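Of the protein chains in this complex, one is absent; all others appear in place.
Chain nomenclature is as follows: A and B, assigned in order of appearance, with residue numbering initiated at 1 for each chain independently.
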Amino acid sequence: MTMISCIKQVYDLDIVLKDDWLVSKDMTIDIDYANRVMNTFDEASLELMLRLCDYDETVSQVVTIGEKSSETMLRKALALGVTSAVRIETEKVYDYNPLLVAHLLKDYISGQMTKNIQIIFCGQEADIGNHGQTGQLLAELLGLPCISRVTDIKRFENAFRISHLVDGGIEHIMVDKPVLVTVTQSENKLLRMATLKASLEAKKKTIKIFTPNDYKDTSYSLKKLKINAPKNHCEFLENIDHQTKVDHLIKILKEKRKV
Amino acid sequence: MRIAVFGNLMNNEVSDLTNQALCALKAYAKAVTLIVSDPVEEPIMLPCNELYCYSKLTGNDDNLIVRKMVEDYILMYKPDIVVIAMSCADQVIPKIALKCHYVSFLACNSLLLDGPTVQVAKNVYGGNASAHYQVESPLIMSFKPLKFKENFLSMKDTKIQISSLRGVYNKDRDDTEIEIINQDDLLSANFVIVCGMGVNNQEEINKIIAFSRKIGAAVGGTKKVIDHGWLPIHHLIGQTGHTISPKICLVLGASGATPFMNGILDSEIIVAINSDKNARIFDYADYGIVDDFKTVIIELERKWSGL
Partner (left out) sequence: MEQTKVIQRFKEMLGEKRVLTDTPVLEEYATDITGLRMVQKHFGWTPDSLATCVLKIHTKEEAVKVIKFLNQEKIVNIPRTGGSGVCLGLETPAESVVLDLSEMNKIIEINEENLTATCQAGVALEVLEETLNKMGYTTGHFPQSLPLAQMGGLVATRSIGQFSTLYGGIEDLLVGIEGVLPDGSLTSIKNIPRKSTGPDLRHIWLGSEGAFGVITEVTVKIFKQAPERVMQAYAIKNFKDGLDIIKEIVQDGWKPAVTRLHDKTEAAETYGPFVKEGESILLFLSEGPVGYAELEGKAIEAVLSKYESRPLGSKPLEIWLVHRNDICNHLDMYAKQGAVADTCEISAMWSDIGKIYDEVIERVSNEVAHLVAVTGHSSHSYRQGTNIYFMFGAMCAPTIEAAKKTYDQLFTIIMETTLKYKGSICHHHGVGRYRAKWMKEELASSYIMLEKLKSAFDPNGIMNKGVLLIEE
């Protein structure tokens, strides 16, 4: 049995300083100094996959699209116990087009379908585009059912019990055929940590490079990028002691509640 | 330009999501057709050109019903823009888009029509920026939960058409179970307390929950709080959780990361308590208290009876 997790390396946007959110003339935002990290949804998704692979011989793969620098992230996945890692090499940047991203992933994954693929994992969404569509589009291209907003997967004999968020609750579905899941964040799904020894061993492993077809999409284009600036009008309650501060706060809350 | 909005009617009133979409499209009301799968009982006033009913579609797979309804409609009427204003939007849009060769966008901030040009705006860079895309193909989209909601009483009656389409759509599997989660009215509450990482542990969260019950507030948490398992996933506030718009949003110990802020920006007022005066949350808050949230809450709890 094989499982594949699609992961993406993104900027750690938490690091970016307030004043650096500026759009340049070529419609980019220069945040190159921010660390590269694994997309947080992909971390949760990878952790789910690793948990399913912990107790048997399931072969696990990670695949990413990106330049050489994203191999750091792939090696981290290898250090965590993933069997093999693939980098889809492309010169173009596909930040704003989930359909093209899905096509590139499909090119690789469709070649793997003979390997008894059981579950394909995608994170629910990723920066920079935050489209939240890649997983579903990929499922459709591969002709697989897609379960989205997945929070947990448990193994049962020959099937999987997949839990996902639906309106007003969590739905649990028993699945025994190949499926693609898009994973959202949920409690206690922090990605495990690699030991130093495993990290060093992962450095020696080979990362497979895959060259996809060339795709183009002219159905839409980015016209403008605008910073969502904060309001910056906070009125601080700067009274000397807690009592007066809280009195002031209660006054505000009271007024607001009445309205 | 023809815009097809797929929504829900209940007791002859449109659902919140549908209401919000119609509001967002108000300027183009003449081009809008609202399509529902619910029975229309009496004349209704809405900001759209016509109302179209698919009331003969039934089944237990909501997503499939919606897909069938939308795909059939597209096939027959070829609208330029399709807006799905239902909670299943994010799950059906990409599939319909691929099948019908539409361009798809989820959780958009706005739709802008200027003659033949169509532009959609949506958040990018984790909500730190918004992108405006010019779309050259037929478009299918959803709006992110928006603040505005109106009653449309001043409008004229809307023309109603009934579809003759019939069909039953059931799930191809019956081995599912649904766990109903009580959301503590997080979405409808007037007063929400949101806990950030600074709240620091399960015990503190429990204290805040107890306090919130006392004062009739709902409790939500930031991503990190959910990650830690201090609150269940249904309490997640932010870009990937709930977007809330209460009258008062009291934020404790949250640094103010943008994806989180996007979930509370529509609150009428935001009050932030954080011990770090440089925390980003204060850039967004209406009122700020630089202090240990514990001391403030203890004091607030002591004095609350008077409210």
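Going forward, contacts are C-beta pairs under 8 Å (C-beta built on N, C-alpha and C of every residue); 3 or more make two chains touch, one makes a residue touch a chain.
Given the structure is predicted, the values throughout are model-derived calculations rather than measurements.
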| item | value |
| --- | --- |
| Touching the absent chain when the full complex is considered, from A:L190, A:I207 or A:L222 | A:L190 |
| Chain A, residues in touch with the chain not shown (by the definition above) | 15, 17, 32-36, 190, 192-197 |
| Touching residues on chain B - with respect to the absent chain | 197, 203, 224, 228, 275-278, 290 |
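In the analysis below, only the chains that are shown with their structure count from here on.
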| item | value |
| --- | --- |
| Separation of mean Cα positions, chain B and chain A [Å, integer] | 21 |
| Interface residues, chain B side, partner chain A - complex | 87-88, 90-91, 93-95, 97-99, 103-107, 119, 122-137, 173, 175-181, 183, 190-191, 223, 226-229, 231-234, 236, 239-240, 247-248, 257-258, 261, 268-269, 271-272, 280, 282-291, 295-296, 299-300, 303-304, 306-307 |
| Complex interface listing, chain A residues touching chain B | 13-14, 16, 18, 21, 23, 29, 40-41, 95-96, 98-99, 124-125, 127-133, 136-137, 140-141, 146, 148, 151, 165-174, 184-190, 218-228, 230-238, 242-243, 245-247, 249-250, 252-254, 256-257, 259 |
